[in-house]
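All protein chains but one are shown at their positions in the complex.
So, subunit A:
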Amino acid sequence: MLLEVRDLHVEFHTREGVAKAVNGVNYSVAEGETLAVLGESGSGKSVTAQAIMGILDMPPGKIAGGEILFKDQDLLKLKPEERRRIRGQEMAMIFQDALSSLNPVLTVGQQLGEMFVVHRGMSRKDAKAKSVELMDRVRIPAAKERVNQYPHQFSGGMRQRIMIAMAMALEPSLIIADEPTTALDVTVQAQVMDLLAELQREYNMGLILITHDLGVVADVADKIAVMYAGRIVETAPVHEIYKAPAHPYTKGLLRSIPRLDQKGRELYAIKGLPPNLTRIPPGCAFNPRCPIARDVCRTDVPPLYEVDAGRRSACHFWKETLDAR
């Protein structure tokens, strides 16, 4: 297994108390595999990713427990310098907003080339040639001329391509893409997603795709992990989850996708709001919003029940949910 997150706990110490952002997350990604992590804002999907990358702001963040096994070594036991070497070389991250994620005062060539200068000890000249190559690779037209331009001189889609090129630069074995298409136009979204999927196949990389866009997931992901209030509530191979969700939250998410055959009818929304992470309700965190919640849901935290091979659901009533399609 390329990456295995085991029972990860992350807390943020704030003035209002301890916010438990990640509460025992388990997931894994194999080489060449795409895992989609799904969830609302504040569900802990980005925090988990940042913990894996080692770019969590600490303090206020704190990894309270768990293991992150990457190529069989626990990243949390490594020295900061060892982790730094892994970042960029072995694993890379693509962020949501490419405009703010790229440095406004450096040319894209400088920012791409930096990877080769720092990690490979290349000369600036060679690094620049590499940058042009990378920009060609992500299909940015006139790369040779544009390598000296600044991020603000590119369009949104082109900027995200540069982010992708930067992540791919040293051919890492794991890429974490944190909502890579959210800030883009719908037409550009598909192009960027296709590019990402293509490069992933080519280099046989593991990909963690963090998103709340269920449409994106269906096309590219192999498996899905749905997160709620810092926990995984359901994991499943991608096609199965669309067919038959085994958790009421997943079900709600799927129902809230606008559909053409439902035109004119009111769009479904999961009622209520995600819980405050400093006061996660006892029992199942989803119980105040759950349409089928019973007494047991308010007292007992549901474990991840094995539904099927490679399929788990953290619902006491997963069977009913699965059957009641």
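Quick note on the criterion: contacts are C-beta pairs under 8 Å (C-beta built on N, C-alpha and C of every residue); 3 or more make two chains touch, one makes a residue touch a chain; residues count from 1.
The rule is short, and it goes like this: contacts and distances are computed from a predicted model.
Candidate names were "Glutamyl-tRNA(Gln) amidotransferase subunit A", "CheW protein", "ATP synthase epsilon chain" or "ABC transporter permease", and the UniProt protein name of the unshown chain is "ABC transporter permease". Shown as candidates are A:119, A:137, A:212 or A:255; the residue that touches the absent chain is A:119.
Contact with the chain not shown here comes from a single listed residue; of A:6, A:62, A:87 or A:255, that residue is A:87. Within the entire complex, the positions of subunit A that touch the omitted partner chain are 53, 55, 84-89, 92-93, 95, 97, 100-106, 114-115, 118-119, 150, 152, 166.
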